[in-house]
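What you see is the complex with one protein chain gone and the rest in place.
A and B are the chain letters, set down in written order, and residue numbers restart from 1 in every chain.
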Amino acid sequence: MVDAMSNAVIMPQLGETVAEGKILNWFKSVGDEIKEGDNLFEVETDKVTLEVQAIVAGRLDEIRVGVGVVAKVGEVVAVVGAGAAETPKSARPAMQTLVRSAFEEVATPLGRFGAAKAPNGVRATPLARRLIAQNGLDIAGLAAEVRRQGGERIDEKVVRAALAAPAPPAPTAEGEVVMLNAVRLRTGERLAENWRTIPHVFQAIEIDFTILDRVRRQRREAFRQAQGFSLTYLPFVARAACLAIEAFPLINARLADKSLVLSREIHLGIAVDLAHNGLVVPVVRNVGDLTLVGLAKAMNRQIGRARAAKLTPDDLSGGTYSISNNGAFGTAFTAPIVNAPQVAVLSTDAIRLKPAVVSTSQGDFIAPRMLGMVGQSFDHRAFDGAYSAAFLSRLKQILEQHDWGEDLGQAS
Amino acid sequence: MESCEMATEQSAAATASAPRNDDIGVETRLELFRLQVEIRDCEKRAYDLFLQNMIKGTSHLSLGQEAVAAGFGVAMRKGDKSFCTYRGHAHTLARGAAMEGVLGELMLRDVGLMRGKGGSMHLTSVEHGVMGSYAIVGAHLPIACGSAWRAQYLGQNDVSVCFFGDGTTNIGAFHEALNFAAVWKLPVVFVCENNLYMEYTPIGEVTAVKHPAADRAASYGLERIVIDGNDADIVYRTAQAALAKARDGGGPSLIECMTYRHSGHSRADPAKYRPPGELEEWMKRDPILIYRQRLKEFDVDDKTVEAIVAHSRAKVEAATAACKASPAAPVELLTADVYADGGWAWRN
Partner (left out) sequence: MAELSYRDAVARGIAQEMRRDRNVVFLGEDIGKAGGVFKTTVGLYEEFGPLRVRDTPISEQAILGAAMGAAMTGLRPIAELMFADFLAVCFDYVANEMSKLRYMTNGQLGCPLVIRTGNGGGVRFGAQHSQSIENWTMMIPGVKVVAPSSPVDVIGLMAAAVRDPDPVIFHEHKALYAMKGEVPDGEIVDTLGTAKILRAGGDCTIAALALMAPRALAAAEILKRERGIDAEVIDVRSLVPLDTRTILGSVAKTGRLFTVEENPRLCGWGAEIASIVADEAFWDLDGPIVRITTPHIPLPAADHLEDLALPSAARIVDKVRRVMNG
């Protein structure tokens, strides 16, 4: 109860367009004595995370909004009393409850991580499944290792051991030259063959990356600190493609003799330019099971290994879909060659600030937005332009409207 | 106060030839009458509303038992605490709770005494000293003892009054409470409304003694008191004496009031188990009939009497309208007030 002797602590105004904030942490507990200027709580808005200090001294009598809960600007989040008065030291109430609904007394985690059972039948514990997804590991590989060693399941120990394996060396400015000529020769033959046999159609769609970019920039530093490499647009595009493929399974198929074989899993090939000396497309397996962060880690790992010439034949086969990322040089769009027996390949190019028309209830205005073209080359024998266009439209919707901030919150 | 046993015939004779002693006074008599009429009218309205499905669940009516509630209601002081059973509408009204609070609670609306959280069986109005109505038979007798212990310990001079039916006298808590109150000499008054039936069974068939409360008083060192519970004056005088005794440190009393309920045990009960003619006999001793006659004997004119009756009807209409207009309680109340902090949280 806020009376004449106590002060209400309110959610402060955190930014012109900010209407609410989520409490991330309370630095004080109910019953603590507060001095003016003490850090009271940490709040996150869609723009920024900051600490809120106490503006009055006293005793923290009551916390009304708990950790993880959103409060509107101006809402009372706590009450600071006049101070320890004549009342005896009452038992400090321990219940800084998360304000949950009585019908959600237990917060069931939503969403799932990867499969509980590997293809060879070996099971993974829930913790192991989460760690696999968040670190971009491959359950099949771990399961094979467990079998080899006579173990029964993939548990945390197995996963930690795999993670502790020496990291790939940082890519050097120049790679080994000897292999590359063979790579270029080999891939060149295949590219020509694909171009000859596949009726290619290319489509592109313009994507507004403004909101995604904002999230990426906010989290960039923290991501680099935690993971040791940069968070680029590529993992977002790859993740969005995985989500879009759920509704458009023909994209993720193989053209066999007279049929289209849909693949249950998505094994994503990433075109990696070997410093202008050739192109390899290492595969990241089971990307559908990975979180955004896990996917970023897996892709980074494969790209690193590609540049360090550590790829094995297994890394280069089994892909069901591919991405070609050309944005580094500012190109508008690229029409890549389909990597048979896959039936489609996605391409991304430069993402830049450009003027765009933004429609509001007050009318249409020109505003600077981060725009980029995402294109897809596909095999017209597998499906038609309308299908591909619909896929691209879905991809656009995901990139522009998905809650990327939440995906990045799931860091391991 | 001497113990008195009143059979039906004796009571009628006594009233007819009683001297015109006015120890009670017209003002108090009018109050006794008003309360009985308002309780009757409100309970009748509750009956109708139940038939119209505006009162749900179950409801235990006190039609025919108004004199006990009124007699004690007027005798009790403002700070006294009363505890009653699920058949508690009359006792709640008699302590001054508003009709729309009572009817509203039966209709489970926001205007109800507990905003619909408790329902008909748990009417509570602390402001009027109604410290709960209790649905588990006998539970409130020890609770009343606790309230009386508090008064004794703190040197406060309120009395705790506990109302219950004849059936309660056979449950364990009755015996524990009586012994407890007697041994500690607590300022508590136990009032047994013997309406001759324990739910659907005649009380005589399940009780080892004839008067289920009074014939047990001696087991606890208490005086045997049986009175005509349909004569509000007799109830009032008996109540006054018991309250004064308790307030003076004289300890508990156990009072058995003979009465009768006009309707079944609850709304679900058409009371076909009563022997033919029994209801009609008791209707002749309807407390309100008795009291109308009493007022005549004390020269209260018809105009005054009918004004009270008309006022009661108007109050019932106004209360009914207010209840019908009242919304149901807001959904947030579902999880409110499980604990003293207003919430329900059992974990962090």
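Please note the rule applied: a residue touches a chain if its C-beta (ideal position, glycine included) is under 8 Å from a C-beta of that chain, and two chains touch if they have at least 3 such contacts.
Predicted model only: the values in this text are computed from it and were never measured.
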Hidden-chain contact residue, picked from the options A:Glu51, A:Glu156 or A:Glu221: A:Glu156
Contacting the left-out chain in the complete assembly, out of A:Phe113, A:Phe378 or A:Phe391: A:Phe113
Touching residues (missing chain, whole complex) on subunit A: 88-95, 106-109, 113, 125-130, 155-156
Where the missing chain touches subunit B, by residue: 81, 83, 113-115, 117-119, 122, 124-126, 131-132, 134, 136, 139-151, 153-154, 160, 172-173, 176-177, 179-180, 183-184, 333, 336-340, 342, 344-348
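By definition in this document, only the chains that are shown with their structure count from here on.
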Averaged-CA centre spacing for the pair subunit B and subunit A, given as whole angstrom: 69
Subunit B to subunit A touching residues, read off their complex: 334-335, 341, 343-348
Residue ranges of subunit A in contact with subunit B within the complex: 93-98, 102, 105
